[in-house]
Every structure is written in C-alpha cells, then in structure tokens.
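Let's turn to chain A:
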Amino acid sequence: MSQPDPNQPTTSGDPLLEISNMAVAYGRIEALHGISLTVNPGELVTLIGANGAGKTTTMRAISGILPLSSGRVIFDGRDITRMKAHQRVAAGIIQAPEGRGVFPGMTVQENLDMGHYARKFDSKADYDEALERVYSLFPRLLERRKQAGGTMSGGEQQMLAIGRALMARPRLLLLDEPSMGLAPMIIQQIFRIISEINQQGTTILLVEQNAQQALSRSDRAYIMETGEVIKTGVGKELLVDPSVKEAYLGVGADSGSDTSRAAAPAAGAVAGGAAGAAERPDLRK
Partner candidate 1 sequence: MREEGLDSNAPGLTGDDDEANSGPAPSGYGQIPDEPVDVDVTAVDPSLADPEHVAEVVAPQREIRTAEGAPLMRMEHVTMKFGGLVALDDVSFDIKRGEILGLIGPNGAGKTTCFNTMTGVYRPTEGQVVFDGRVLGKLKRNEITRAGIARTFQNIRLFNEMTALENVAVGTDARHKTSVPGALFRTTRHRDEERDAIDRGMALLEFVGIGERATEKAKNLPYGDQRRLEIARALATEPKLLCLDEPAAGFNPAEKSALMDLIRKIRDDGYTVLLIEHDMRLVMGVTDRIVVLEFGRMIAEGLPDEIRDNEQVIAAYLGVPDDESA
Partner candidate 2 sequence: DGGSSNANAGGGGTTQTTETGSAGGGAAGSAAGGGDSSAASGGGSAAASGGGTASGGATAIKPVEQISPEGAKVEQKSASNAANPAGDGKAKCSGVNIGMAGALTGANAALGINILNGAKVAIDEHNKANPDCQVQIKQFDTEGDPQKATQVAPSIVNDKTVVGLLGPAFSGETKATEPIFSQAGLLSLTASATNPDLTKQGWKNFFRGLGNDNSQGGAIANYMTKELGYKKICVVQDDSDYGVGLAKVVTETLGDAADSSCAAKVKTGDKDFSATVNQIKGASPDAVYYAGYYAEAAPFVSQLRGADVKATFVSADGTNDPQFVKQAGNAASGAILTCPCGPAPADFAKKYQDLNKIAPGVYSVDAYDLTTIMLKGIDSGITDRAKLIDYVKSYEGQGLAKDYKWDDTGELAVANPWVYKVG
C-alpha cells in the first residue's frame, strides 16, 4: 500500500486512531477494563497515570503485541483489531517501547535499519532521506554508527529507539516513557525533539510519568488509573487542574523552573524489565 507523505496531515477530520472499549488481560488478570481514546492526525496526545495504571498495556495493545479481550481499534478508518502486530507496523504504527528495546548485538546503523524493516517497497532515495533526517535530529547517532547498540549509554539508547521509530516514517508514533532513566538534562533534549517531530507532522501518542513536561507540550491528554481512563482534556488545562496536580505533579507542584527540573522523573528500565520478565520467563532457569 502506498504511504501518504507524513508531512501532509490527513485532510479529513476523521481521527487517525480510535480505540473504543478496549479491555486487555494478562492471563486471568485484567489490566485494562475497557478504555476509549482517540488521536487525531497531527496531534500530540499524552497518556499519564500512576504506575501500573495500564499505560504500557495500552501501547502494547495498540501495537498488537497484546490481544484485546474486548473492544475495537480503528486506525485510519480501518478496523485493525485483528491485525497482526507486524502488519500494523506496515500500516504505519510504530512504537519506541518502554525500556528502549535496542538490539544489543546490532550496530547503531543496523538498529536504525530495523526501523525501516517494514517499508518494503521504498526507493533507495526514500531510505536515504529518512536516515538523513534521523541523523540530523540525533547527530550523536551518526558519530556512533558502527557502535553496538548494547554498549551505548542509556540516553543514547533512548535516542536510538526514537530514531529507529522515525526510520519507519510512521503515521502514528507511540512513545512509551521516553524520559525514563535519563538525566534531567537529557530529558529536556528529548522533549524538545518530540515537539519538533510533532511539528514536522508526525502524529504522536506519548506515555509519560513526567506529567509536567508532557502536559505542557501536548495538545490533549488522557489520565489513566487502574485500567481505566478517568479524565481527558487539553494538555495545558489539565496541567492546572487541581486534582491532577495533586495526584500526578506531586505535592506543592507550583510552577517554576525549580520544580520542572525537580519533577523530572527518574527511572530505569524498571517497569519494563519487571513486566518483560514476568511475561517471558527466563529460559535459563
């Protein structure tokens, strides 16, 4: 299928992604109890919520690596509920997953090529263009082209994960906690780049613990709790919503330079590591 130029937002007013009543379970434990959300073309939409609220689960379900127990996912007017994960990538949905998921044994260049994997019929020129764009966004990756992904530092790996996702020239970019485990300064940089990509026309669904930063940059946001969407609204408005402030921005989260710095969430691949481990028992046991 031909890919519309991502730089040209779809002209129709239809949402690009529409999820209705999505429920997802891990074995007998239901993690999402029927959530609905939409993302319009060209938007930057943020999902925030406590730890374990189901944000990652939502992202994985959208990407198709978790099955829905009920509900529907519609992408670009097409029902993709039953579509296989790798086909969704071809359809234009790509994710930079929680915990980055850099292929440790591949070089930076090969990792980026993996992002381009699903784009079967592209011309060489298209590929070069995508690569050039990524390298211009993250010059550090160009420097380290031949380095193995696994030996990159945390921040570099995060850049690589985002860059790799961009290589797919996605219509919808899913970013799961891109700031996790990064130093405050890198976080700033990552957020700047996210805004930039979005302004260049890519639709983004972003999951963040760093609510302050995320909300201030997004068009709209959903707040999740225990597997349900409990609130939605315009990003900047939610930022000042007292209940949101109390729960997600921390006590005394008055605006100001100091706190925006202080609220920078720390994280490692913790949550991802734990979830991944539970799901994929280590063979060497």
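Some notes on this structure:
Convention: a residue touches a chain if its C-beta (ideal position, glycine included) is under 8 Å from a C-beta of that chain, and two chains touch if they have at least 3 such contacts; residues count from 1.
Regarding candidate selection, all candidates are chains of the complex that A comes from, given by their letters.
Given the structure is predicted, the values throughout are model-derived calculations rather than measurements.
Between chain A and the candidates 1 or 2, touch in this complex occurs only with 1. Interface of chain A with candidate 1 (complex): residues 24-29, 49-52, 64-69, 81-82, 84-86, 104, 150-151, 153-156, 177, 180-186, 188, 191-192, 209, 211, 246-251, 253, 257, 259-271, 273-274, 276-284.
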